[in-house]
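The other protein chains are all here in position, but one chain of the complex has been omitted.
Labels run A, B and C following the written order; every chain starts at residue 1.
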């Protein structure tokens, strides 16, 4: 059942050292504020699960919080590589990380399988690709009707999923709109769900019946954090801060610059900082 | 690519004797007008595919058009049994039909598998139930990760799917809203798709981005048939004609009454009749 | 409140078993009435889900079909039918699933498929619909049934949905982790499974019902609880709520009939 909590408490009560955790968002609605709160609370030995680990996972990996990353595309979207993640993989700095790599399709369907109470996802995929050679989680099963070899991956069942959304109503139901990504599946596949939202509205009455909604009884905690997706964006609220993504390439290229940036912009800040960051980006 | 056609032509060009055909709709948006057109054109040896074969399949079976029905719930929703279908199964009148029976979950996922380019659907189902004993299409596969026995059914790939929807725009994109059922999956799983709509609007600009839409390039023909779902309903246009469902129980109970009803209300009518039928039900 | 029908008692007894925290997969008929009476009385925050994809509905009148427009118009959200079965039913999100039965045995196994042989049936019934997976995916199953010898039978003709099978730990042996049928509410009594054998045992008789009446309308030898109770009769509020709901429903459906 949804509880409205301050972000620090929502994160503290639902994330633990060693957890498998997904901070999901597909370019849109990336839960930056929740990730920064996790960095401030200094969790350890996390398994980070996400289709597109981008800046927030680069930051968490750079802080040495991750032991493992399960992913399908590790890039700074539209900019280039993830330099803290590369440093961890190539140089074990600040610690080595294990990687489990999939295709987007496999990751999306592994979340969907988790949401569907299935132990695996089965699909027509990975033919001729090398990932099955380096990821033993990828298997093949013969279709009992056609004999075709189909790819299988284990379902994702994260201990906890964090997402950002536009609105909660007063009951704690949550509305996601625009590029909805894989957030509904990531939430329904998880043991616990924490949502940051831009605002709380009295009710969703009068909205179109087929919108993407998570009922309050699927959510553990909601924190109201205006701007909480910055430098990602929130459809209907504020635009993507493309400059910040470009700047991350420079910051993340240098270990000391990175550490200083985290001190100044994460450790030394509170969730309130996000509202200021999107002021110039509101539509 | 969508072509706007008169219903008679849309049906005539896309349905053929011996086809596997789905007329889908889950209580809402049942394509009665398209089914009546198929009855008028007198197709034979059809395999009728549908989660909830209700009045329209009762009518087509009663006319001897079906050789096989694949389904999960054969009832007159909220009323009782399907008496023409029973007569075919129990008494081979007017001809015997083969039945292939599934659960709702299996049927829905078989459509989804068809839409996803998969040869089968895999799910946690049918445990302890007798359907796997009488439906050899139902198989079990061991999960390669957990060893759990999971149920499998072949994907649905109908030759043609008929659905009814609220609106097309001038390009031939189609909008479905309200209880959306399994129509998107049934359409995307099919070789050909025919849609009847209440009306054509200039464009969908300004509608919410996450609505259920079939792009024009997934549809073969669109026929504008106001009231085309009657006695089912169209959300936002007219209500369900519950009395007609109750009356069907009486009509379908008697072979001659049935034949007379079809002569008068189907064979002797055109698609235009549907607009009149919903006049008193408009909201 | 003394003047009530057995069907009213059945519906209200079922409604009492539901709470605000429940997420119910609702069927048409008595379950729908029971769930909505609960919502309109002691459980205003209960979540009702119909397999048409409507989540969190609050209909003003009872639907005639599982997909009436009223369900969608009052729902928090309406999802596709594949999503309903995948994410919500099989995803394990439903706490209570309701099932009815054409035939029921003492272990809560249900037949709604055929009377007689499957391939040469005496009566071809509608079939299972969602029942095979409702029976295994919901946290627990409540069954509502009007008692009759032909409905409550020693051996059902077809296992449309699995209850406790042959009883005992049969569910666990199949790998099922949900509880299966935990409650049977008839027009005469409230039954719950024995904790070991899983056979339904009568725990409570509705007012005015005798043991003989229960046995006479049941095809197996009935077990009665040692501490058999009387079901508290409907309160004025419960009965008033149910009758108002049914009156609104009758008026609404008659309205549609006149319009046709």
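Note that a residue touches a chain if its C-beta (ideal position, glycine included) is under 8 Å from a C-beta of that chain, and two chains touch if they have at least 3 such contacts.
Everything quoted here is computed from the prediction, not taken from an experiment.
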item: Displayed chains contacting the withheld chain; value: A, B
item: Option touching the unshown chain, where A:64, A:77, A:94 or A:144 are the choices; value: A:77
item: Where the unshown chain meets chain A, residue by residue; value: 26-28, 51-52, 71-75, 77-79, 81-82, 85-86, 89-90, 101, 103-105, 108-109, 111-112, 123-131, 134, 148-149, 178-182, 184-185, 212, 231, 233, 235, 239-246, 280-281
item: Positions on chain B where the hidden chain makes contact; value: 1, 112, 115-118, 173, 184-185, 188, 204, 209-213, 215, 217-218
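The working rule: only the chains that are shown with their structure count from here on.
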item: Chain-level touch network, classified as line, ring, star, complete or other; value: complete
item: Between chain B and chain A, distance of the C-alpha-averaged centres to the nearest whole Å; value: 39
item: Per-residue overlap in chain A, given as positions that touch at least 2 other chains; value: 116-118, 209-212
item: Shared-contact residues (touching 2 or more other chains) in chain C; value: 72, 78-79, 86, 90, 137
